[in-house]
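One protein chain is absent from this view; the other protein chains keep their places.
Moving on to chain A:
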């Protein structure tokens, strides 16, 4: 039975590094005040507590409502490393929720975050890029990142950062360039991506190929891709051992070959055979992209001639599981059998 003596020790499940979380609706306002306090320890403890709380979207909403974002923005410029790391972590957790993302857009947090791009702490930068990546998942978020003019610096960072962060950067860029690629095209993104395509890391290759897809959507991108001779590399990647890379490379090719010069460049590098082999891949994305790429090639007379003998393969694809693949196969057959 419990005795009435009060123990000198704190209960064992209290985390001494965390600030005490007040009960109920007082929790977040109090933490907000602690964030603004002068004492370093208080701020750190408040940040740790905030990290835990931000996993719940309702808390995120309340936090944004009570203006935590302003204090967090001020803390981003703090001198202490720990504070910055934790602040970026909190922001990244908030960005995983939609409420958080919208709050970011309203309060210009993206701009404030961008000051930390050159931060010496790698953990800080990693969290920063994670936050950007999550913000970029939302179309308006991607637009926001583009509008704040961060794309050139992000592209430039692609060269300098370490691999893990490069992966995150590529994700962010892929999402942003889906929205608007003009700025990136002006800042030499294509040569950088070309280098990344040859990287040894599978993840980076696949993400780079995905970013290339986004880059080659606008016409300018297609032209640049052709000019920088990326197409042979992409054709080479079609034979890569990782399926994801193959699929993304096929996608990039699909876009690049819309222009006539792209088509002929691909035909010159014998793209048809790898693409045909990709039609049998297990990844539906790979099949889809390969079908589309072959459709592009079939627009050219040489391609059509060659593919006319391969129509049965497409007929098989018309019974594929995925609806999109079926439709693509039908269109391909139609294009191949077209007579002018």
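Keep this in mind: a contact is a pair of C-beta atoms (placed from the backbone, for glycine too) under 8 Å apart; a residue touches a chain by one contact, two chains touch by 3 or more; residues count from 1.
As a working rule, contacts and distances are computed from a predicted model.
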item	value
Name per UniProt, for the chain absent here [options: "Alpha-1,3-glucosyltransferase", "SERTA domain-containing protein", "MOC2B synthase" or "Radial spoke head 3"]	"Radial spoke head 3"
Hidden-chain contact residue, picked from the options A:20, A:123, A:217 or A:313	A:217
Touching the absent chain when the full complex is considered, from A:28, A:154, A:254 or A:271	A:254
Hidden-chain contact residue, picked from the options A:71, A:96 or A:127	A:96
Hidden partner interface residues of chain A, rising order	52, 55-56, 96, 137, 178, 213, 217, 251, 254-255, 258-260, 284-285, 288-289, 292, 295-296, 299, 324, 328, 331, 340
